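The complex appears here minus one protein chain, its other protein chains still in place.
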Amino acid sequence: MMRILVQEASFDVGAELNAFQAGKTDMGAIVSFSGIVRDLPEAPLRHMLIEHYPGMTERALTKIAEEACERWSLGDVLVIHRYGQMAPGDQIMMVATASPHRKDAFAAADFLMDYLKSRAPFWKKEVTADGSDWVSAKDEDEEALRRWKQG
Amino acid sequence: MMRILVQEASFDVGAELNAFQAGKTDMGAIVSFSGIVRDLPEAPLRHMLIEHYPGMTERALTKIAEEACERWSLGDVLVIHRYGQMAPGDQIMMVATASPHRKDAFAAADFLMDYLKSRAPFWKKEVTADGSDWVSAKDEDEEALRRWKQG
Amino acid sequence: MKLDVMYFAWVRERIGVPRETVETEAATVADLVRELSAREDRYELAFSDLDALRVAVDQDLTDFDASISGAREVAFFPPMTGG
Partner (left out) sequence: MKLDVMYFAWVRERIGVPRETVETEAATVADLVRELSAREDRYELAFSDLDALRVAVDQDLTDFDASISGAREVAFFPPMTGG
């Protein structure tokens, strides 16, 4: 079971978490991650723009969620990721995992985030008073993937 | 910054997560864990009773949260844990962590759960049609603590 | 000295009370356990397997060798199962 949403509209992370949890009496453990647009200490952020690759995005997220379901005992997976224009403090995305075991719920959410970050086709651009810049990928994000690469 | 609540009353995990996130424009990453009363496959659960040690509970949770704040870069920590009687599907507890870095938010929430589970004075009793039983601590919960025991 | 002794979960059920005040000169938790166990069967039963028990002195988790001199409260309970 999984639900993947790629949308421009904002969403209510609390309402989504409640809906995700509802009726899960066979799952004791729910982990959620939410990503929020951070303001920049140097130059105040006017807004963030997120570009994505329609079609491939849903495909990549589904593959990542399917792999998580193969690796861990999960009852449900939720991924919501926005694109378009966002202000500081706005919700960018969330993932949630439900499992009978807390270790599985944690590991799967951590895995989903690592893969989503470097393998789902989203690109962030930060717009400040000084201009705009595409956010660079970090070496540590590629390294984070290596942790999951062998059994 | 931290907020520790030990209460009999139920709570709305979504509303708590939204309140926790609100105004955190300097924290990009929020992780939450929620624990739900699981039904039992063998004998349907009538209810779960959680006993605690008033005074020591708050003290233990505060110490655990303080240690998490020393180990990782956290902007905020939330712990809510209920005691008393709960039905299958009810919320037992939640923790949430906010950090500029997703790795810190994940590690701290995972750490909080491991310590809360074996070091905060809560005891669960399951009541079914067949009678009632105190839940036994699991060896794996003690083992989970060892992961955090050296730098 | 006067000491508040508290019991939780199945320890409480076996002892039959959640807390009591005892008059004791025990120097350590282990001494206190011996004193109580000598009193009545219900204590001896509750304290029969110390590996299955945990103890807190003044609300800090500790072990059975810990001193209780000057302590206000000592609590006995099984391993915790929160979360």
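We call the chains A, B and C, going by the order they appear; numbering starts again at 1 in every chain.
FYI, a contact is a pair of C-beta atoms (placed from the backbone, for glycine too) under 8 Å apart; a residue touches a chain by one contact, two chains touch by 3 or more.
Remember, predicted model here, so these are calculated numbers, not experimental data.
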item	value
Neighbouring displayed chains - absent chain, whole complex	A
Contact partner of the left-out chain, one of A:A15, A:M56 or A:A87	A:M56
Missing-partner contacts on chain A, residue numbers	35, 50-53, 55-56, 59-60, 81, 92-93, 113, 116-125, 134-137
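In this section, only the chains that are shown with their structure count from here on.
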item	value
Mean-CA-position distance for chain B and chain A (Å)	23
Chain A and chain C, separation of their C-alpha mean positions in angstrom	48
Where chain A touches two or more other chains at once, by residue number	102
Interface hub residues of chain C, defined as touching at least two other chains	83
